[in-house]
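In this view, the complex is presented without one of its protein chains, the others remaining in place.
By letter and in written order, the chains are A and B; residue numbering begins at 1 in each of them.
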Amino acid sequence: MNSEVAEAVSTGPGGREREPAVEVHDLTVAYHTQPVLWDVDLVLPEGELIAIVGPNGAGKSTFLKTILGLIDPITGWVKICGAGYRRRRSWVAYVPQRESVDWDFPTSAVDVVTMGIYGRLGWFRRPRKHDRELALECLDKVGIADLADRQISQLSGGQQQRVFLARALAQQAQIYFMDEPFAGVDATTERAILSLLQELRNQGKTVVAVHHDLHTVAEYFDHVVLLNMRLVAAGPIRETFTEENLQRTYGGKLTVLTQATEDLLRARAGDPSLQQPTGPPPGQS
Amino acid sequence: MSSTLVILLVGGCVAASCALLGCFLVLRKMALMGDAISHAVLPGIVIAFLLAGDRSTLPMVLGASVLGVITVFLVEIGTRSRRLQEDASIGVVFPALFSIGVILISRYAGQVDLDLECVLYGEIAYTPLDLLYWGDRVLGPRALWINGSILIAVAAFLFAFYKELKISTFDPALAAALGFSPVLLHYLLMTMLSITIVGAFESVGAILVVAMLVVPAATAYLLTERLATMLALSTALGVASSTVGYFLARVLDASIAGSMAVVAGIFFATAFLFSPSHGLVAKAARHRRLGLGMAEQLLMLHIGQSSEPRSGQVSRGCEIDTLERRFNWRPSKLQKVAKRLERQGWLDRVQEGRLMLTAAGAEALERTGQAPLTHALQAED
Partner (left out) sequence: MLGLELSFTARNVLLGATLLGVVGGVMGCFAFLRRQSLLGDALAHAALPGVCVGFLLTQSKSPLPLFAGALVAGLLGSLVILLVVRFSRLKEDTAIGMVLSVFFGIGIVLLTYIQKLPLGNQSGLDKYLFGQAATLMPRDLAVMAVLGLLVISTIVLFFKEFKILCFDPEFGASLGFPMRRLEVLLTLLLVIVVVVGLQTVGVILIVAALVMPAASARQWTESLAVMLWLAGLLGGAAGAAGAMISATVERLPTGPVIVLISSSLLVLSLLLAPGRGLLWSFIKDRRLVHRIQRENLLKDLYVIGERAEGGSWSGWEQPVPWPMLMGVRGQSSPQLSRVARRCRRRNLLSREKDGVRLTEDGLRAARGIVRKHRLWELYLTRRLELAADHVHRDADAMEHTLTDDAVAFLEEKLGFPTLDPHGQPIPALEEASR
């Protein structure tokens, strides 16, 4: 484990009281005149793995982007650790959806990870050698240090997602916002990402992730936000992730999912300990 | 026939064929293929010129169609190779072909009765002088015959393949499943386009034919939702642009083709701003209205929530300051929304700085519920 990451990970913004990681008040967002989020009031606790769950078009990604200041809301405001986004920018890391970028861009994996440091560098300054080393360490943490100089189009979907995660790690943040980090990755990567998220949580970080797989919500996360344009429910998994709430979130679309819900509640009771990944899946490296 | 009439007729024919095909270009997001082909046919025309030794129509149409198909084909090779995006592929193919054309013209300048000015502006002003003969008999202006035939061909093509073109434009997968080959249709359309462009080339030039193709169709697209109406509107706008453009050119004593493009542009700007359904002004008004409606609803919702009588307390409404802070609105916006609600009789100012729902307001809120008025909002936009 490298010293710089470890340090950033272990020292929180010390000396302050435990404030909620994210506070959202009266948030209404619309594209043109189409409301996407309607009157959302929400407090997300610090130091937990938080899933945002809801059907397609429920405004999950919009919600993340609004918190990150990428979209201006019609009403309401957002606070991150007690202050506006502008003042907390360096505390926040963002993992966009993997499909949102052109993976044929001429750049290497370590180069993409270095972009996570751009925010700290500010204008004009170029990444130096130690920045690159930090990026390599972040790649190592997600288990693909050997692919550092690989062109990004030559990476598998799971590896690309790991590159994005490494970039977020390089931001050395307190709160990680992730848009579908498990979408379209292989089983090994899913394990690796999960253990990484848990490690972050164990170090006191907060992770807020849009998640689409209802089967794994209860297994992977501590806290859940059920969203369908309006806030349906939010709270600890055990109390909130109930069939009734899911029914209210998904409406009639849920019938197929009932079995899944039972499964996952059972899985939750067992709470299986999750092991460290052994390495990249066969046939990839 | 007076020469003015000839020019107007030729311009009308060119504009109509271009406007008809242009609709499909705009809808298929292929406007730039029109641009590419209009440049890339140049070497085909020049080679036909050199081989035939004069301006006979058939070799020129043939040469241009071949080059048109080659352009489409090359662009596709570039895209299919996955080394170039479509825009880049277009952006390398047509300059290369156009350059070959320009070099051919300058190398054989003595033998080719075609100069670069004609390529750019066309020479619609000279069309009345260039007559077509059958033996000794004068049949009339050559350009009129050519462009008239092209217009008829385009109309016949669209009439014959209307259904297929419509389906393959909106849902290529469905078209393929129904047995209409989208590829074949694509190449047919591109061939018709090349032929139209050759006809237009002489009259309005390589670049302004793009204006004839794209602008009337784009204008029509802002005015209607139906394909048939769009075709008709586009044609009418094209013919109108060419007619008005001609007279504008006479007034300014400037290029006729250029003026046609300018007029087409003015028509577009007008539609862009004032179209009743898609115009900027109408849209802005609608957005404002719906935005205000949404704001009103949110405000009522909040005042309603926070002034629910709690355990015996008498509700005293909601402080404006609190609302401002919660909504993160500018004070002026809050005042405006509140005033509108007051005028409707749904809101009351209890004391200075406090807002409260009236009985009618509470009832209205009850009616609409707490969900956003999506039905009203979705109906528009």
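In this text, contacts are C-beta pairs under 8 Å (C-beta built on N, C-alpha and C of every residue); 3 or more make two chains touch, one makes a residue touch a chain.
Worth saying up front: this structure is predicted, and the values here are computed from it rather than measured.
> Quick one: jot down which shown chains the absent chain touches.
Across all of the complex, the chain we cannot see touches A, B.
> Considering the whole complex, which of A:21, A:37, A:74 or A:112 touches the chain not shown?
Within the whole complex, the residue contacting the unshown chain is A:112.
> Which of B:201, B:268 or B:346 touches the chain that is not shown?
Of the candidates B:201, B:268 or B:346, B:268 is in touch with the missing chain.
> Kindly state which of the options B:210, B:323, B:338 or B:356 is in contact with the chain not pictured.
Looking across B:210, B:323, B:338 or B:356, the contact with the absent chain belongs to B:210.
> If the missing chain were put back, which residues of chain B would it touch?
26, 29-32, 34-35, 39, 81, 83-85, 87-88, 90-92, 95-96, 98-100, 102-103, 106-107, 109, 116-117, 120-121, 207-208, 210-211, 213-215, 217-218, 221-222, 249, 252-255, 257-262, 264-265, 268, 272, 278, 280, 283
> To test your reading of the contact rule: which positions on chain A touch the chain that is missing from view?
Within chain A, the residues touching the omitted chain are 65, 68-70, 86, 89, 92, 94, 96, 100-102, 105-108, 111-112, 115, 118-119, 121, 123-127, 151, 167, 187, 282-283.
The criterion applied here is as follows: only the chains that are shown with their structure count from here on.
> Show me the residue ranges of chain B that touch chain A in the complex, using the header's touch definition.
Contacts found on chain B: 286-287, 290-291, 294-295, 298, 301-302, 326-329, 370-372, 374, 377-378, 380-381.
> Going by the contact rule at the top, pick out the chain A residues touching chain B in the complex.
Counting only chain A, the residues touching chain B are 25-26, 28, 30, 32-35, 38-39, 73-77, 229-230.
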